[in-house]
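Missing here is one protein chain; the remaining ones are kept as they sit in the complex.
And now, chain A:
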Amino acid sequence: MSETAPQPKTAASNPPVQPIASNLLPSDVVRISATKDVPQPERQLTKVAKLIDVSKCIGCKACQSACIEWNDTKPEVEENVGVYENPHDLTPNMFTLMRFTEWVNPETDNLEWLIRKDGCMHCEDPGCLKACPAPGAIVQYSNGIVDFIHENCIGCGYCVTGCPFDIPRISKVDHKSYKCTLCSDRVAVGQGPACAKACPTQAIVFGTKEDMIAHANDRVADLKSRGYDNAGIYDPPGVGGTHVFYVLHHADKPSIYDGLPDEPRISPVVEGWKGVTKTAGLAVMGVAAVGAAIHGIFARANKVDAHEEQEAEKLVQSGDGDGGSV
């Protein structure tokens, strides 16, 4: 372990051959699920991003294969039901999925085949992390990667509830939550994500967020020059921007890409549940419990006296029954 890995600026380079130390450390964490007051990291890593240029994707699924290969997952072999998605959905073993949509452009009457690589967006403001009740099960690094730490995960599925993009999947085998890691284990040693590296058309590219935005702007300009007037970047501000983002040829209508949310944000219901419900709920329960305990100890109890015991005897003996005389 002579050298620390550089922070990767591209997915294209080949790995160094000498042993190399990880450069994505526990101390680089900026947010931890169910944990307040995370210590401020000493250094700020360069923000990274993976850019998915939908207009360049040919739907070959090399990225899916690379992801399976790198993460050593074993997605189940499913039935062919006559659609291109394979598997049919994201699963605990399939962190990324090409989603295919046949869309008729109302302006040109052309059939367009929209292909979107789905997977974790690595939100700057991650709903999964906000919802998670288990300390340390989800972390966010200062370079923007949101990662699930499986040994702390309890399998409750709250991350599913919190995520605006319907990404995490809970394994039925080990009851832990899985999603794209942005290849944090590759980034840690100076490598770009496996999917980006495998992509034959460079529809997936990886680098610093800054570089990726610049590249995306070039791509948008190119698309516009070729008639895609609504081409644009999908880097949704509702979740603070994302570290996986898209170039879309129809950026005015994200939802035509198999339901990509138009304006994703952490649901107000989730905010209310994790926010005021918790603070107010805890306060009310605490006051009630302590109040009842103190009152129970100090207040005058409601006691039965000897006179009442005698009255009861009289009543029973006289058989003053059935609510008769009062």
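The rule we apply is simple: a residue touches a chain if its C-beta (ideal position, glycine included) is under 8 Å from a C-beta of that chain, and two chains touch if they have at least 3 such contacts; residues count from 1.
Methods note: contacts and distances are computed from a predicted model.
Of "Urea transport system ATP-binding protein", "Branched-chain amino acid ABC transporter permease", "Ion-translocating oxidoreductase complex subunit C" or "Formate dehydrogenase subunit gamma", only "Formate dehydrogenase subunit gamma" is the UniProt protein name of the chain excluded from the display. The chain that is not drawn here is touched, among residues A:Y158, A:Y178, A:Y234 or A:Y257, by A:Y158.
Interface note: of A:E42, A:E76, A:E107 or A:D305, the residue touching the hidden chain in the full complex is A:D305. Contact between chain A and the unshown chain involves residues 34-36, 133-135, 152, 154-158, 160-161, 166, 170, 172, 175, 267, 269-270, 272-273, 277-278, 281-282, 284-285, 288-289, 292, 295-296, 299-306, 308-313, 315-324, 326.
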